[in-house]
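Before any comments, here is the structure.
All protein chains of the complex are present and in place, except for one that has been dropped.
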Amino acid sequence: MKVRDYECDVQGHVNNANYQHYFEVTRHEFLEHVGLNFYEMHKKGVDAVVSRVEIRYKVPLIGMDKFKCSIALEKRGVIYTFHQRIIRLSDNKLCAKAQVDVVNLIDGVLSQPVIFDEAFKAYL
Amino acid sequence: MKVRDYECDVQGHVNNANYQHYFEVTRHEFLEHVGLNFYEMHKKGVDAVVSRVEIRYKVPLIGMDKFKCSIALEKRGVIYTFHQRIIRLSDNKLCAKAQVDVVNLIDGVLSQPVIFDEAFKAYL
Amino acid sequence: MKVRDYECDVQGHVNNANYQHYFEVTRHEFLEHVGLNFYEMHKKGVDAVVSRVEIRYKVPLIGMDKFKCSIALEKRGVIYTFHQRIIRLSDNKLCAKAQVDVVNLIDGVLSQPVIFDEAFKAYL
Partner (left out) sequence: MKVRDYECDVQGHVNNANYQHYFEVTRHEFLEHVGLNFYEMHKKGVDAVVSRVEIRYKVPLIGMDKFKCSIALEKRGVIYTFHQRIIRLSDNKLCAKAQVDVVNLIDGVLSQPVIFDEAFKAYL
(Lines give C-alpha, C1' and ligand atoms only; values in the text may rest on other atoms or scores of the structure.)
Protein backbone atom coordinates (compact mmCIF):
# COMPACT_ATOMS: atom_id res chain seq x y z
CA MET A 1 0.00 0.00 0.00
CA LYS A 2 0.99 3.59 -0.30
CA VAL A 3 0.28 6.52 1.99
CA ARG A 4 -2.26 8.99 0.59
CA ASP A 5 -1.49 12.63 1.26
CA TYR A 6 -4.90 13.31 2.82
CA GLU A 7 -4.07 10.72 5.48
CA CYS A 8 -1.27 12.94 6.83
CA ASP A 9 -1.75 15.60 9.48
CA VAL A 10 -0.04 18.94 10.07
CA GLN A 11 2.98 17.15 11.54
CA GLY A 12 3.44 15.65 8.04
CA HIS A 13 2.83 12.18 9.48
CA VAL A 14 0.06 9.71 8.86
CA ASN A 15 -2.59 10.38 11.49
CA ASN A 16 -2.65 7.65 14.15
CA ALA A 17 -6.20 6.56 13.39
CA ASN A 18 -5.29 5.86 9.77
CA TYR A 19 -2.97 3.06 10.82
CA GLN A 20 -6.07 1.42 12.19
CA HIS A 21 -7.59 1.80 8.71
CA TYR A 22 -4.53 0.15 7.13
CA PHE A 23 -4.75 -2.74 9.58
CA GLU A 24 -8.48 -3.09 8.86
CA VAL A 25 -8.04 -2.98 5.09
CA THR A 26 -5.45 -5.73 5.37
CA ARG A 27 -7.75 -7.90 7.50
CA HIS A 28 -10.61 -7.43 5.02
CA GLU A 29 -8.27 -8.32 2.14
CA PHE A 30 -7.34 -11.43 4.09
CA LEU A 31 -11.03 -12.27 4.64
CA GLU A 32 -11.62 -11.89 0.90
CA HIS A 33 -8.58 -14.06 0.20
CA VAL A 34 -10.07 -16.90 2.28
CA GLY A 35 -13.45 -16.48 0.60
CA LEU A 36 -15.28 -14.24 3.09
CA ASN A 37 -16.67 -10.81 2.18
CA PHE A 38 -17.22 -8.41 5.06
CA TYR A 39 -20.27 -6.79 3.45
CA GLU A 40 -21.84 -10.04 2.22
CA MET A 41 -21.41 -11.60 5.68
CA HIS A 42 -23.06 -8.56 7.28
CA LYS A 43 -26.10 -8.93 5.04
CA LYS A 44 -26.45 -12.53 6.32
CA GLY A 45 -26.26 -11.38 9.96
CA VAL A 46 -22.66 -12.48 10.51
CA ASP A 47 -20.38 -9.73 11.76
CA ALA A 48 -16.68 -9.76 12.53
CA VAL A 49 -16.40 -7.25 15.35
CA VAL A 50 -13.25 -5.81 16.86
CA SER A 51 -13.45 -6.04 20.64
CA ARG A 52 -9.98 -4.68 21.43
CA VAL A 53 -7.10 -3.09 19.58
CA GLU A 54 -3.60 -2.24 20.80
CA ILE A 55 -1.25 -0.32 18.53
CA ARG A 56 2.39 0.57 19.19
CA TYR A 57 3.71 3.39 17.05
CA LYS A 58 7.41 3.15 16.21
CA VAL A 59 8.40 5.21 13.16
CA PRO A 60 5.94 7.57 11.44
CA LEU A 61 4.95 7.07 7.84
CA ILE A 62 4.85 10.19 5.67
CA GLY A 63 3.15 11.11 2.38
CA MET A 64 3.66 8.71 -0.55
CA ASP A 65 5.62 6.20 1.60
CA LYS A 66 5.13 2.64 0.42
CA PHE A 67 4.59 -0.06 3.01
CA LYS A 68 3.37 -3.59 3.51
CA CYS A 69 1.09 -4.84 6.25
CA SER A 70 1.35 -8.38 7.61
CA ILE A 71 -1.00 -10.65 9.55
CA ALA A 72 -0.33 -13.55 11.90
CA LEU A 73 -3.33 -15.31 13.42
CA GLU A 74 -3.86 -16.71 16.90
CA LYS A 75 -7.00 -18.21 18.44
CA ARG A 76 -7.85 -17.86 22.14
CA GLY A 77 -11.31 -19.15 23.13
CA VAL A 78 -13.88 -17.33 20.99
CA ILE A 79 -11.38 -14.61 20.11
CA TYR A 80 -9.21 -14.43 17.03
CA THR A 81 -6.20 -12.22 17.62
CA PHE A 82 -4.62 -10.67 14.54
CA HIS A 83 -0.97 -9.78 15.11
CA GLN A 84 -0.21 -7.15 12.49
CA ARG A 85 2.85 -5.16 11.45
CA ILE A 86 3.34 -2.22 9.13
CA ILE A 87 6.77 -2.23 7.49
CA ARG A 88 8.06 0.66 5.37
CA LEU A 89 9.38 -0.71 2.08
CA SER A 90 12.18 1.81 1.50
CA ASP A 91 14.23 0.63 4.52
CA ASN A 92 12.26 -2.29 6.01
CA LYS A 93 11.66 -0.32 9.22
CA LEU A 94 8.85 -1.45 11.53
CA CYS A 95 6.48 1.54 11.67
CA ALA A 96 3.67 0.17 13.80
CA LYS A 97 2.48 -3.10 15.22
CA ALA A 98 -0.93 -4.09 16.45
CA GLN A 99 -2.86 -6.77 18.29
CA VAL A 100 -6.48 -6.80 17.18
CA ASP A 101 -9.02 -9.06 18.89
CA VAL A 102 -11.96 -9.99 16.70
CA VAL A 103 -15.10 -11.80 17.79
CA ASN A 104 -17.95 -13.25 15.80
CA LEU A 105 -21.48 -11.95 16.26
CA ILE A 106 -24.36 -13.82 14.67
CA ASP A 107 -27.49 -11.69 14.63
CA GLY A 108 -25.79 -9.55 17.26
CA VAL A 109 -25.00 -12.42 19.66
CA LEU A 110 -21.43 -13.46 20.58
CA SER A 111 -20.93 -16.85 18.94
CA GLN A 112 -18.41 -19.58 18.32
CA PRO A 113 -16.53 -18.39 15.23
CA VAL A 114 -17.29 -21.57 13.24
CA ILE A 115 -17.26 -19.75 9.93
CA PHE A 116 -13.83 -18.31 10.75
CA ASP A 117 -12.48 -21.63 12.07
CA GLU A 118 -13.24 -23.15 8.69
CA ALA A 119 -11.87 -20.24 6.66
CA PHE A 120 -8.73 -19.62 8.73
CA LYS A 121 -7.64 -23.20 9.45
CA ALA A 122 -4.77 -23.09 6.96
CA TYR A 123 -3.34 -20.02 8.71
CA LEU A 124 -3.22 -21.10 12.35
CA MET B 1 -18.86 23.34 14.47
CA LYS B 2 -15.18 23.34 15.09
CA VAL B 3 -12.33 22.03 12.96
CA ARG B 4 -10.75 18.84 14.29
CA ASP B 5 -6.98 18.67 13.95
CA TYR B 6 -7.08 15.31 12.15
CA GLU B 7 -9.11 16.98 9.39
CA CYS B 8 -6.12 19.16 8.45
CA ASP B 9 -3.45 18.17 5.96
CA VAL B 10 0.25 18.96 5.74
CA GLN B 11 -0.55 22.45 4.45
CA GLY B 12 -2.18 23.05 7.86
CA HIS B 13 -5.55 23.51 6.15
CA VAL B 14 -8.70 21.46 6.35
CA ASN B 15 -8.53 18.90 3.53
CA ASN B 16 -10.94 19.73 0.69
CA ALA B 17 -12.98 16.56 1.08
CA ASN B 18 -13.72 17.39 4.71
CA TYR B 19 -15.71 20.47 3.65
CA GLN B 20 -17.97 18.01 1.90
CA HIS B 21 -18.32 16.20 5.22
CA TYR B 22 -19.26 19.45 6.97
CA PHE B 23 -21.88 20.19 4.31
CA GLU B 24 -23.24 16.65 4.66
CA VAL B 25 -23.36 16.78 8.46
CA THR B 26 -25.32 20.03 8.23
CA ARG B 27 -27.80 18.54 5.76
CA HIS B 28 -28.31 15.50 8.00
CA GLU B 29 -28.83 17.79 11.00
CA PHE B 30 -31.40 19.65 8.94
CA LEU B 31 -33.12 16.36 8.00
CA GLU B 32 -33.23 15.41 11.67
CA HIS B 33 -34.60 18.87 12.51
CA VAL B 34 -37.53 18.36 10.12
CA GLY B 35 -38.17 14.89 11.51
CA LEU B 36 -36.27 12.70 9.03
CA ASN B 37 -33.42 10.39 10.02
CA PHE B 38 -30.99 9.39 7.27
CA TYR B 39 -30.38 5.93 8.71
CA GLU B 40 -34.03 5.20 9.56
CA MET B 41 -35.09 6.28 6.05
CA HIS B 42 -32.46 3.99 4.53
CA LYS B 43 -33.80 0.98 6.45
CA LYS B 44 -37.24 1.72 4.89
CA GLY B 45 -35.75 1.86 1.36
CA VAL B 46 -35.84 5.66 1.08
CA ASP B 47 -32.49 7.20 0.23
CA ALA B 48 -31.49 10.82 -0.19
CA VAL B 49 -28.73 10.60 -2.78
CA VAL B 50 -26.38 13.36 -3.89
CA SER B 51 -26.31 13.50 -7.69
CA ARG B 52 -24.04 16.53 -8.07
CA VAL B 53 -21.91 18.74 -5.85
CA GLU B 54 -20.08 21.94 -6.67
CA ILE B 55 -17.84 23.53 -4.07
CA ARG B 56 -15.96 26.83 -4.34
CA TYR B 57 -13.10 27.20 -1.89
CA LYS B 58 -12.43 30.77 -0.75
CA VAL B 59 -10.48 30.95 2.52
CA PRO B 60 -9.00 27.85 4.15
CA LEU B 61 -10.07 26.79 7.62
CA ILE B 62 -7.28 25.71 9.98
CA GLY B 63 -7.12 23.59 13.14
CA MET B 64 -9.56 24.53 15.93
CA ASP B 65 -11.29 27.23 13.81
CA LYS B 66 -14.94 27.63 14.69
CA PHE B 67 -17.46 28.00 11.89
CA LYS B 68 -21.12 27.81 11.03
CA CYS B 69 -22.67 26.13 8.02
CA SER B 70 -25.89 27.44 6.46
CA ILE B 71 -28.50 25.92 4.16
CA ALA B 72 -30.92 27.51 1.68
CA LEU B 73 -33.25 25.19 -0.23
CA GLU B 74 -34.42 25.33 -3.82
CA LYS B 75 -36.53 22.79 -5.74
CA ARG B 76 -36.10 22.14 -9.48
CA GLY B 77 -38.13 19.23 -10.87
CA VAL B 78 -37.25 16.13 -8.85
CA ILE B 79 -34.06 17.75 -7.56
CA TYR B 80 -33.60 19.57 -4.29
CA THR B 81 -30.63 21.91 -4.43
CA PHE B 82 -29.02 22.79 -1.12
CA HIS B 83 -27.15 26.09 -1.29
CA GLN B 84 -24.67 25.94 1.56
CA ARG B 85 -22.05 28.27 3.01
CA ILE B 86 -19.32 27.80 5.57
CA ILE B 87 -18.58 30.98 7.49
CA ARG B 88 -15.65 31.30 9.91
CA LEU B 89 -16.91 32.72 13.21
CA SER B 90 -13.82 34.71 14.20
CA ASP B 91 -14.13 37.20 11.30
CA ASN B 92 -17.33 36.18 9.46
CA LYS B 93 -15.29 35.29 6.34
CA LEU B 94 -16.89 33.06 3.72
CA CYS B 95 -14.63 30.00 3.58
CA ALA B 96 -16.50 27.81 1.11
CA LYS B 97 -19.81 27.63 -0.64
CA ALA B 98 -21.55 24.70 -2.24
CA GLN B 99 -24.46 23.69 -4.42
CA VAL B 100 -25.55 20.17 -3.66
CA ASP B 101 -28.23 18.44 -5.76
CA VAL B 102 -30.10 15.71 -3.92
CA VAL B 103 -32.55 13.26 -5.41
CA ASN B 104 -34.85 10.77 -3.80
CA LEU B 105 -34.49 7.06 -4.48
CA ILE B 106 -37.20 4.68 -3.30
CA ASP B 107 -35.98 1.08 -3.41
CA GLY B 108 -33.24 2.32 -5.72
CA VAL B 109 -35.57 4.05 -8.22
CA LEU B 110 -35.55 7.81 -8.86
CA SER B 111 -38.83 9.09 -7.42
CA GLN B 112 -40.85 12.21 -6.78
CA PRO B 113 -39.49 13.45 -3.45
CA VAL B 114 -42.92 13.44 -1.77
CA ILE B 115 -41.45 12.73 1.68
CA PHE B 116 -39.09 15.72 1.28
CA ASP B 117 -41.82 18.00 -0.15
CA GLU B 118 -43.79 17.43 3.02
CA ALA B 119 -40.82 17.81 5.38
CA PHE B 120 -39.22 20.82 3.66
CA LYS B 121 -42.31 22.89 2.80
CA ALA B 122 -41.71 25.44 5.55
CA TYR B 123 -38.20 26.11 4.18
CA LEU B 124 -38.87 26.78 0.47
CA MET C 1 -7.57 1.35 -6.88
CA LYS C 2 -9.94 -0.62 -4.74
CA VAL C 3 -12.67 0.55 -2.40
CA ARG C 4 -11.86 0.12 1.28
CA ASP C 5 -14.77 -1.02 3.44
CA TYR C 6 -14.35 1.86 5.90
CA GLU C 7 -15.02 4.26 3.01
CA CYS C 8 -18.60 2.97 2.71
CA ASP C 9 -21.54 4.36 4.64
CA VAL C 10 -24.71 2.75 5.97
CA GLN C 11 -26.19 2.74 2.48
CA GLY C 12 -23.35 0.34 1.58
CA HIS C 13 -21.99 2.90 -0.88
CA VAL C 14 -18.75 4.80 -0.87
CA ASN C 15 -19.42 8.09 0.92
CA ASN C 16 -19.53 11.02 -1.49
CA ALA C 17 -16.58 12.81 0.06
CA ASN C 18 -14.36 9.79 -0.50
CA TYR C 19 -14.66 10.19 -4.26
CA GLN C 20 -12.96 13.53 -3.72
CA HIS C 21 -10.18 11.62 -1.97
CA TYR C 22 -9.83 9.24 -4.92
CA PHE C 23 -9.64 12.18 -7.34
CA GLU C 24 -7.04 13.86 -5.11
CA VAL C 25 -4.92 10.71 -4.75
CA THR C 26 -4.91 10.38 -8.53
CA ARG C 27 -3.83 14.00 -9.01
CA HIS C 28 -1.02 13.58 -6.46
CA GLU C 29 0.10 10.38 -8.21
CA PHE C 30 0.11 12.37 -11.45
CA LEU C 31 2.17 15.13 -9.80
CA GLU C 32 4.63 12.53 -8.57
CA HIS C 33 4.72 10.98 -12.05
CA VAL C 34 5.78 14.33 -13.57
CA GLY C 35 8.39 14.84 -10.86
CA LEU C 36 6.50 17.01 -8.37
CA ASN C 37 5.86 16.00 -4.76
CA PHE C 38 2.94 17.71 -3.02
CA TYR C 39 4.65 17.71 0.39
CA GLU C 40 8.10 18.73 -0.87
CA MET C 41 6.55 21.61 -2.86
CA HIS C 42 4.68 22.76 0.26
CA LYS C 43 7.90 22.92 2.26
CA LYS C 44 9.30 25.27 -0.43
CA GLY C 45 6.22 27.54 -0.24
CA VAL C 46 4.62 26.26 -3.45
CA ASP C 47 1.08 25.01 -3.01
CA ALA C 48 -1.33 23.48 -5.51
CA VAL C 49 -4.69 24.63 -4.18
CA VAL C 50 -8.12 23.49 -5.31
CA SER C 51 -10.31 26.54 -5.92
CA ARG C 52 -13.39 24.73 -7.23
CA VAL C 53 -14.61 21.17 -7.56
CA GLU C 54 -17.69 19.83 -9.33
CA ILE C 55 -18.56 16.16 -9.07
CA ARG C 56 -21.40 14.30 -10.81
CA TYR C 57 -22.30 11.00 -9.21
CA LYS C 58 -23.57 8.34 -11.63
CA VAL C 59 -23.30 4.82 -10.22
CA PRO C 60 -22.26 4.15 -6.63
CA LEU C 61 -19.15 2.14 -5.85
CA ILE C 62 -19.47 -0.46 -3.08
CA GLY C 63 -17.03 -2.28 -0.81
CA MET C 64 -14.08 -4.01 -2.52
CA ASP C 65 -15.04 -2.67 -6.00
CA LYS C 66 -12.02 -2.11 -8.20
CA PHE C 67 -11.86 1.03 -10.30
CA LYS C 68 -9.54 3.27 -12.25
CA CYS C 69 -9.40 7.05 -12.14
CA SER C 70 -8.40 9.09 -15.20
CA ILE C 71 -7.12 12.63 -15.71
CA ALA C 72 -7.34 14.98 -18.69
CA LEU C 73 -5.75 18.41 -18.32
CA GLU C 74 -6.91 21.81 -19.57
CA LYS C 75 -5.40 25.24 -18.92
CA ARG C 76 -7.53 28.40 -18.68
CA GLY C 77 -5.62 31.53 -17.60
CA VAL C 78 -3.93 30.78 -14.26
CA ILE C 79 -6.21 27.81 -13.66
CA TYR C 80 -5.48 24.20 -14.45
CA THR C 81 -8.68 22.18 -14.76
CA PHE C 82 -8.41 18.45 -14.16
CA HIS C 83 -11.18 16.52 -15.88
CA GLN C 84 -11.39 13.26 -13.99
CA ARG C 85 -13.44 10.07 -14.27
CA ILE C 86 -13.87 7.07 -12.03
CA ILE C 87 -14.62 3.90 -13.98
CA ARG C 88 -15.57 0.62 -12.30
CA LEU C 89 -13.41 -2.18 -13.68
CA SER C 90 -15.93 -5.03 -13.49
CA ASP C 91 -18.25 -3.52 -16.13
CA ASN C 92 -16.52 -0.33 -17.30
CA LYS C 93 -19.38 1.80 -15.89
CA LEU C 94 -18.75 5.50 -15.31
CA CYS C 95 -19.28 5.97 -11.56
CA ALA C 96 -18.40 9.63 -11.12
CA LYS C 97 -16.84 12.45 -13.06
CA ALA C 98 -15.27 15.65 -11.80
CA GLN C 99 -13.93 19.00 -12.88
CA VAL C 100 -11.30 20.22 -10.44
CA ASP C 101 -9.81 23.70 -10.78
CA VAL C 102 -6.34 24.03 -9.30
CA VAL C 103 -4.37 27.23 -8.83
CA ASN C 104 -0.81 27.82 -7.82
CA LEU C 105 0.02 29.74 -4.64
CA ILE C 106 3.60 30.81 -4.00
CA ASP C 107 4.06 31.86 -0.40
CA GLY C 108 0.29 32.17 -0.25
CA VAL C 109 -0.04 34.48 -3.28
CA LEU C 110 -1.90 33.48 -6.48
CA SER C 111 0.80 33.07 -9.12
CA GLN C 112 1.41 32.07 -12.71
CA PRO C 113 1.75 28.28 -12.52
CA VAL C 114 5.19 28.25 -14.15
CA ILE C 115 6.26 25.14 -12.28
CA PHE C 116 3.14 23.33 -13.50
CA ASP C 117 3.46 24.64 -17.09
CA GLU C 118 6.87 23.04 -17.24
CA ALA C 119 5.80 19.76 -15.61
CA PHE C 120 2.50 19.33 -17.44
CA LYS C 121 3.50 20.43 -20.96
CA ALA C 122 3.53 16.90 -22.33
CA TYR C 123 -0.07 16.39 -21.16
CA LEU C 124 -1.86 19.42 -22.62
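Each chain carries a letter (A, B and C) given by its place in the written order, and its residues are counted from 1.
What we mean here is this: a contact is a pair of C-beta atoms (placed from the backbone, for glycine too) under 8 Å apart; a residue touches a chain by one contact, two chains touch by 3 or more.
Source: prediction; values computed, not measured.
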Note to self: Going by the contact rule already stated, which one of A:34, A:49 or A:114 would touch the omitted chain in the full complex?
What the structure shows: A:49
Next item on the list: Just the residue numbers, please: which parts of subunit A touch the chain that's not shown?
Entry: 10-11, 16-18, 20-21, 24, 38-39, 42, 47, 49-57
Item checked: Touch residues of subunit B, complete complex, unshown partner -> 4-6, 8, 12, 21, 24-25, 28, 32, 37-39, 62-64
Next item on the list: Extract the touching residues of subunit C with respect to the undisplayed chain.
Entry: 5-6, 8-10, 12, 15, 17, 63
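Here is the rule we use: only the chains that are shown with their structure count from here on.
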Next item on the list: Examine which chains touch each other and state the graph shape they make (line, ring, star, complete, other).
Entry: complete
Notebook entry, point to check: Which chain is in the middle, if each chain's centre is the mean of its C-alpha atoms?
Noted result: C
Checklist line | Geometric centre distance via CA averages, subunit C-subunit A, whole Å | finding: 27
Item checked: Rounded Å distance, subunit B centre to subunit C centre (Cα mean) -> 21
Note to self: For subunit A, give me the residues that contact two or more of the other chains.
What the structure shows: 5-6, 8, 12, 63
